[in-house]
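All protein chains but one are shown at their positions in the complex.
Each chain carries a letter (A and B) given by its place in the written order, and its residues are counted from 1.
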Amino acid sequence: MSTIAETAPRAQTRRRMRVDGWRWAGRIFLVFMLLYTALPMIWMLITSIKSGFAATQFPPQWWPDEPTLASYQKLLDPQNSVGQDFLRFFWNSLFVSTVTTILSVIVAVPAAYAFSRFSFPGRNFLFFAVLLRNMFPAVIFLVPLFILMRAIGLINTHGSLILTYLTFGLPLAIWLLKGFYDNIPVQLEQAARIDGATRFQAFIMIVMPLSTPGIIATAIYSFIGAWNEYIYAYTFLSKNEQLTLPVGIQRFFSENTTDFPGLMAASFMMSVPVVVLFLVLQRYFVRALTEGAVKH
Amino acid sequence: MTIVTGKAEARRKLQPGRSGALRKIWAHRADYAYVLPAIAVMLIVIAYPIYYTVELSFFKTPPGLQLRDKTFIGFDNYTTILTSQVFWKVTWNTLIWTLGSTFISFVLGFATALALHRDFIGRGVLRAILIIPWVISAVAASYIWKWIYHSDFGIIGAVLVGLGLADQPPNFIDNVSTVLPSLIVVNIWREFPFAMIMMMAGLQTVPDQLLRAAKVDGANAWQRFWHVTFPHLRNVSVVTMLLLAVANFNSFIIPWIMTGGGPSNASHIWITHIYELAFGRQRWGVASAYSVLLFLTLMTLGYFYVRALSGNERKEGSA
Partner (left out) sequence: MAHVVLQDLVKSYGGFKAVNHVSLTVNDGEFVALVGPSGCGKTTTLNLVAGLTPITSGDIIIGERVVNDLDPKDRDIAMVFQNYALYPQKSVYKNLAFPLQMRKLPKDEIDKKVKEAARVLDMTHLLERKPRELSGGQQQRVALGRALVRDPAVFLMDEPLSNLDAKLRVQMRSEIKRFHQDLKATIIYVTHDQLEAVTMADKMAVMNGGYLQQYDSPAQVFAHPVNMFVASFIGSPAMSLIPLQASTANGNTVLTGAEGWRLELSPRNAQKVARATTKKVVLGARHSTIKLHKNALPGSVPAKAYTVEPTGDVTFVQAFLSGAVVNVSVPPNIAVAPDEQIWLEFDQERMHLFDGETEMALKAN
């Protein structure tokens, strides 16, 4: 009796201490990662509400003496030339990204469905060929595509970007969606066909609604990819009124190299749409990755 | 004569098999309609450029993309590249950049995923914040960090001076020895969230029963991780690291915007170098030959990628 009474509490404290050790290591690590992630973004925001003079002080002002929204006002004011450009770039990015997203979904959904459901000759070869696109850097295709786009008259049009962006998004989109379709029991479609639906109706009425999370995830991915793309936009577009945001901002600030508050404000506003979109829909995205990529 | 008959015979032998395959393809013709749009887009934007790049790599090309005037020079472009000093410098940079970014991103992402695996208040918010760098544009990220690293007004330099660790703000990205590590830090900042999401998704698939069994068998937290969790995540880890490696190998924006490859090529990696050769110095032939070399390297990586993926597939089939 006495031995049990003596050893039991000691064993307990030792166990608690060991668990706590891991938990504390985890917490400290998370705090470190949070600082690493968040501080640059916070510094971007703080800089964006400084005046040009306040930003170029040493030592820096941790918090601006006179916070100002002047940089934002300038970027969003259609009356001055900076605002005009910025708003046009913004609109161009929105247009290109939206069209790319819609087309991606239209092309990826049937392809992913076919890769998941049908077994036709060459299916595996084609599937991996599509996936292999992930492997190639944009630059490899840049020169020939530039020549190709010039030949078919798409240079300096948004069409050239949309067509190219489509191929960025497609491989992962098809892969993610295939994972979704793999997880939808084929019996559901069979039941629908027995209940009187054609194969196409079964797809539209039963499978499509079930794969909505996957389609949303695909759409976010395409949109973010198109919104953030830089190299092709940088190479294919030369007319100022057609530039998308990443290129437009770069071109603008290579001429005004010291307007750091303006640059930070522009970077912030360029990030807002994709970050908001992602945060609102992230659960779909994480779920799509789980079902599509990982359980796969 | 004998050759002709031999060929004819071979053709005859082939016939049944081929017509069988054709018949099979014909029987599935409706299935192809679903994948046709995807394949068509891929063909235009991938197959043609690859063919064209290979062709161009054997030609000497005048500047200005007057490609009618190109002349065939065989493997000269390749010898030019492989004998140049810049090539080896850039290759070394690419290696450090790719391996460093991939490995550290993966380890940080995996560790974060593990730390986030346990439920606590504010976990969802924290996770969302950690993912943001991955979502925002690399152009924005480059500018943010360029500002942070700024040699006169950068916040890191100011902090180092303020703490007395430096007499004057160090010049991170204008210095041959610090530029590449500094850029890698930016790259990791953008990339570890991807590894984190993938590994978080992977962690959800670790069977709870196995972990409980290991606990009953007397395994401590580290042993449970090492003997149960980690082996279970082997496939996800391989795929994640390969995707990261490919993305890093192909990255362009961060070095291009932050340094343009400088100073004195210290932050040039293959992609930025190729871009400069092609669109900066208009040496299309050499740039194409570079691309072909890059392509071959990536095909090797791609082989492992497909093998990792199809390894998963096979497993699924047997399950």
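Operating definition for what follows: contacts are C-beta pairs under 8 Å (C-beta built on N, C-alpha and C of every residue); 3 or more make two chains touch, one makes a residue touch a chain.
Since we're looking at a predicted model, the values are computed, not measured.
Participant: Relative to the complete complex, which of the depicted chains are touched by the chain excluded from display?
Facilitator: In the entire complex, chains touched by the missing one are A.
Participant: Determine which one of A:L69, A:I152 or A:A191 touches the chain that has been left out.
Facilitator: Here the residue in touch with the unshown chain is A:A191.
Participant: Where the complex has a chain not shown, which of A:V107, A:L142, A:I206 or A:I249 is the residue touching it?
Facilitator: A:I206
Participant: Contact with the hidden chain only, please: which subunit A residues?
Facilitator: 185, 187-188, 190-198, 201, 206, 209-210
In this section, only the chains that are shown with their structure count from here on.
Participant: Provide the C-alpha centroid distance between subunit A and subunit B, rounded to the nearest whole angstrom.
Facilitator: Centre-to-centre distance between subunit A and subunit B: 16 Å.
Participant: Considering only the defined contacts, which subunit A positions touch subunit B in the complex?
Facilitator: Where subunit A meets subunit B, its residues are 18-19, 22-23, 26-27, 29-30, 33-34, 36-38, 40-41, 43-44, 47, 55-60, 106-108, 110-111, 113-115, 118, 120-122, 124, 126, 128-148, 163-164, 166-167, 170, 174, 224, 227-228, 230-231, 235, 245-246, 249-250, 253, 260, 263-264, 267-268, 270-271, 274-275, 278-279, 282, 285-286, 289-290, 293-296.
Participant: Of all residues in subunit B, which touch subunit A in the complex?
Facilitator: 21, 24-25, 28, 31-35, 37-39, 41-42, 44-46, 48-50, 52-53, 56, 65, 67, 108, 111-112, 114-116, 118, 126, 128-133, 135-140, 143-145, 147-148, 150, 152-153, 155, 158, 161-162, 169, 189, 192-193, 197-198, 200-202, 204-205, 220-221, 236, 239, 243, 246, 249-250, 252-253, 257, 271, 274-275, 278-279, 284, 287-288, 291, 294-295, 298-299, 301-302, 305-306, 309-310, 312-313, 316
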